[in-house]
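In this view, the complex is presented without one of its protein chains, the others remaining in place.
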Amino acid sequence: MEFLHALLIQPFADMVMEPAFFIETLVKGLMAGVLYSLVALGFVLIFKASGVFNFAQGVMALFAALTLTGLMELLEPSGMPKALIVILAIAATIVVMILLALIIERLVLRPLVNQELIILFMATLGLSYVLEGAGDLLWGSDVKVLDIGLPTDVWDINGVFIEQLDVTAAIAAGSLVAVLAVFFTKTRIGRALRAVADDHQAALSVGISLQQIWVIVWSVAGIVALVAGIMWGSKSGVQFSLSLIALKALPVLILGGFTSIPGAIIGGLIIGVGEKIVEVFWYSVHGGAVENWFAFMLALVFLMFRPQGLFGDKIIERV
Amino acid sequence: MLYRETGQFKRNYAADQQLFPIFQDKILLGVILTVALAVIPFVINDYWSKAILLPFMVYSFIALGLNILVGYCGQISLGTGGFMAVGAYSSYKLCTAFPEMNLVFVILLSGGCTAAVGVLFGLPSLRIKGFYLAVATLAAQFFLIWMFNKVPWFYNYEMSQITAPPREMFGFLVSGPQASPTAQYLFVLGFLIVFTWIALNLVRGRIGRSWMSIRDMDIAAELLGIKPLKTKLSAFAVSSFYIGIGGALIFHIWLGTVEATEAFDILQSFFVLFAIIIGGLGSVLGAYLGAAFMALMPVGLKVVLVDGAGMAVDTAKHIEIMLVGSLIIFFLIKEPHGLARMWQITKEKLRLWPFPY
Amino acid sequence: MKLTRLALALGVAGLFASTADVPSAQAKYDAFTVPSLVYRTGAYAPNGIPVANGFLDYFNMLNERDGGIEGIKVNVLECETAYNTKQAVECYENTKNEGQSGALAINPRSTGATYALIPKTTEDKIPLLTLGYGRTSAANGKVFPYIFNPPGTYWSQATVFIKYIAQQEGGMENLKGKKIALVYHNSAYGKEPIKTLETLAAKHGFELMLLPVDHPGQEQKATWLQVRRGKPDWLLMWGWGVMNQVAIKEAAAIRFPMDKFIGVWWSGSENDVAPSGPAAKGYLAGTMHAPGSNFGALEEIRKHLYAKGKGAGEESRIGEVLYNRGLLEAVLTAEAIRNAIKIHGTTDIRGEHVRDGFEAIKLDDAAFKRLDLEGFMPPIEITCENHEGNGKIAVQQWDPDTGKWTVVSDWIEPMRDLVNELVSEDSAAFAAENNITPRQCN
Partner (left out) sequence: MAEAQTLESGESAAPSGYADTRTIGGPILSVENIVVKFGGVTAINDVSFDVREGEIRAIIGPNGAGKSSMLNVLNGFYKPRSGKINFAGQSFPAMDPYFAASNGIARTFQNIALFRGMSTLDNLMTGRMLKMKRNFFWQCLYFGPAQKEELENRAHVERVIDFLEIAALRRTPVGRLPYGLQKRVELGRALAMDPKILLLDEPMAGMNVEEKEDMSRFIIDVNEEFGTTVILIEHDMGVVMDLSDRVVVLDYGSKIADGTPDEVRANQDVIDAYLGVSHD
């Protein structure tokens, strides 16, 4: 009885009794969700264009952040103003990520073209090992402080605390999605990408080079990884654990669908809010640390009703 | 010439359907079994047992189980770590609740518990497919690990780090610190041989064909009268049974102590999945080869780089990680169907070698 | 073709491994073998590197300056575990018979590895030094003859934190009605202090709030929402790895007073506070030894190693908290080896002799002076029945302006009665479960 009360009544009573805290929970959930979305976005871009489930996305975020901090350290002694260093380092990191995409396409994807998806998935795993080793070998395994001048303060709005870094992340994610939307709908390359996503054969027959498309999409995913790496790394410092944020993106993916950019965003927000509310308001039922499995359970239950995810393409079976 | 089949005629269907129809394969198997049963037990020491053979054998066992689900039945699962934990913790509970029970039964029963849990988490597979299913099985992974860490009943209200009590077989200790490497090795080897044989029987018979038909074309299979849910769940059950036993063996024999969050984390799930993809999906031999690759390659590289080349441990580790990653990619490009297929092709070449024309 | 090469590599691996297992008995050793299970890679590498460096540097310094211990060099065998129990077991088996002496002492440096190795090292008669971590009840030397966990356990530390809080609040009686939250790594390690804290909460009437954080702990917003909501007066943290950095940052973000936030000694290194920058000012953490590099022994390391380019890490990082922790492991190990030689009157020692050496460790102020470590830590004394060594524990505070930790409390004596009671209870249960007859100590 007591258990049922804690499960079914108390949490909702709490939400009503503590509206400010409830709002703060919601806001923090949304903010966490944005950060998940940022990671999920990279997965979706690549999956959409090439059907590859890129396990290395998390390590790419780590690699990008490591490169950024490393380059900033290198530029530090030059005496240039901080802002210039940051801009230069970010630009250089973007170049590195594009180079990385080129190398990946040439050495991993091209030889594996037309292979089964699970083989490509496996190859991205091998890739994540390589990047992990290379990142550590190049830049060392220590925690590196990443400070590109993002605001770290907290706004106190009538007792609701909002971290400026989170808001920055939300703005970054929002602009990223806007830019991507423009890119996909307004540019020739973007339209080509969508053609590839819809039908590889058709895309090839109208003269779109799959190789180019892959390089572009992996570059874009690399840049998304950089943004995710900056946002997460600013909080925890840049270190190996950054690569594990990929796990946070997986429930978002199945909830939002592997192929939908809005799905990644909405899915992230749902997961973020859902897990925070359950963790906080149902604490007396479960005793904490349920976020990880709750996100997956939420996604799983959801999938039982919509196997293709929130915005995924409908699966039609035929013989 | 080494693998010449000429002259080896099969006079009835029974002979044609045996596990190793080619004479040379029988010899090879005989040699391997002789070494495994009659040589290794006498020369094995702690290092070979704990660092090389036990990990290899246990992961082969688990890879075998996962290969049944992924390779034969086509259902990708990333819940392996969680199922291993079910095996380990249920064997701990059984073992401490019934101290008189023989360890073999304890381990078999914990395999049974894991099979039940596996069936439960296999239910969504009726509706969810492919990578969606893979990610959905992560729910099992995270939930089970959380549960074993959270609910004190599972670790007898002590530390969540559980320790295997000493147990005997035929008067020899097989678990606990005093157990001899020979006894532990033979114990695991016994499981491995028996259950490899069972797996071979299953995959070559009716049940194996029903799994493969679901994997290759589930709709056609259904129209042949194969019930998809029953078939998928049977694969989940058998697979989890193997994985659970593997988890119990890790706990009782290899490590002697485990903590769910560390020993059976998500990386274990990936580790075993990689093993079967590298080794060869849908191949019993592939499970062995993949486990050897994933479990022994790092040890081998470490020995070569650190002890051999005198490299600093961290540099060596980074290079080792990169090498393992590159090798994975290399093998996938060379032979996407895994080491088992590579062996098969080698065998086909050996039929003619050294006179290929 | 690839397969043959693979087989070759494995064959080579086997060859090395098998040659490693031949023990030989010569008159005088060329070197003592001291394995060092390190994690310079993986998720916890930032913590593992300074520990490993401190340990390595100290022995290398002894080798350079004194030619080792009693004229015999110490061969520190590093083996990479990536903080993974399975690899740690491989490392242990790989190194335990190395050299003429075999492994003289093992430093596993993780809770999981410690638990896996406790029965094995006991069987192999090699002492296991778990400096401020591992299995708390191993403090009972009668049940755990080869396990040493000086200078204090998590249970001791928890009681010290409560004592410190009481001091700040003006006495034990003022704990009544206070709310203390524990943010912990959701693993066996993080759960260690709960039992002690619950006992204390019942005894002193404060409220205990438990907030687990799952590995790795990149994302802790929910936990800190709980803190916001529960409004604890004090926060304790049993964290590890990235969890520490994120927790300190989140605490700052909810404007929790940093001087009421105490981390365990594994949550109190420079790494943990650095990403928070100025926001971490005032953060507290437990410590078993003094921070900083103003010690003779560290000078010696600079002089004999770094000046010659033989240092393990960067010179600027000498004296970091975790570097000193690794150094302390080395100091105790070296001291045990010296004692063993003294007790047994020979340099042909093996692990079981070093065990006796550990049980004769008695480091008072004079001894620390002899070791060039005056004021490094309060006296400890390890005996046959007490493997914890009765160390005292202090609280240190971070100042981001100077980039230094400062000890801000006295060296506080843990509540021995309470801890000993829990230790004997738990070790008795372990002994019963594993058919161990506690040995006699005289």
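Order of writing sets the chain letters: A, B and C. Residues in each chain are counted from 1.
Assume a contact is a pair of C-beta atoms (placed from the backbone, for glycine too) under 8 Å apart; a residue touches a chain by one contact, two chains touch by 3 or more.
Just so it is clear, the structure is predicted and the values come from calculations on it, not from any experiment.
Touching the absent chain in the whole complex: find that residue among B:Met159, B:Val174, B:Val188 or B:Ile207.
With B:Met159, B:Val174, B:Val188 or B:Ile207 as choices, the missing chain is touched by B:Ile207.
Tell me which residue among B:Met169, B:Ile198, B:Ala312 or B:Leu350 touches the hidden chain in the full complex.
That would be B:Ile198, which touches the missing chain.
Please give every residue of chain B in contact with the chain that is not shown.
These residues of chain B touch the chain that is not shown: 13-14, 17, 198, 201-202, 204-207, 209-210, 212-213, 215-217, 219-227, 234, 282.
As a convention for this text, only the chains that are shown with their structure count from here on.
Farthest chain from chain B, comparing Cα centres?
C
So, what's the distance in Å between the C-alpha centres of chain C and chain A?
Here the centre of chain C sits 36 Å away from the centre of chain A.
CA centre of chain A versus CA centre of chain B: separation in Å?
Here the centre of chain B sits 32 Å away from the centre of chain A.
Could you list which residues of chain C touch at least two other chains?
40-41, 45, 49, 186, 214
What are the residues of chain B that contact at least two other chains?
Residue numbers touching two or more other chains: 146, 314, 318, 321.
Provide the residue numbers of chain C that touch chain B in the complex, in ascending order.
So the residues of chain C in touch with chain B come to 2-3, 6, 9-10, 12-14, 16-18, 20-21, 38, 40-41, 45, 49, 78-80, 82, 84-86, 89-90, 93-94, 96-97, 111-112, 115-116, 118-120, 122-124, 186-188, 191, 214-215, 426, 429, 433-435.
What residues of chain B sit close enough to touch chain A in their complex?
Residues 76, 124, 127-132, 135-136, 138-139, 141-143, 145-146, 150, 219-220, 223, 266, 270, 274, 277-278, 281, 314-315, 318-322, 324-329, 332-333, 336 of chain B touch chain A in their complex.
State the interface residues of chain C toward chain A in the complex, per the touch definition above.
40-43, 45-46, 49, 186, 210-214, 216-219, 221-223, 225-226, 228-229, 241-242, 245-246, 249, 253-255, 271, 274-275, 277, 279
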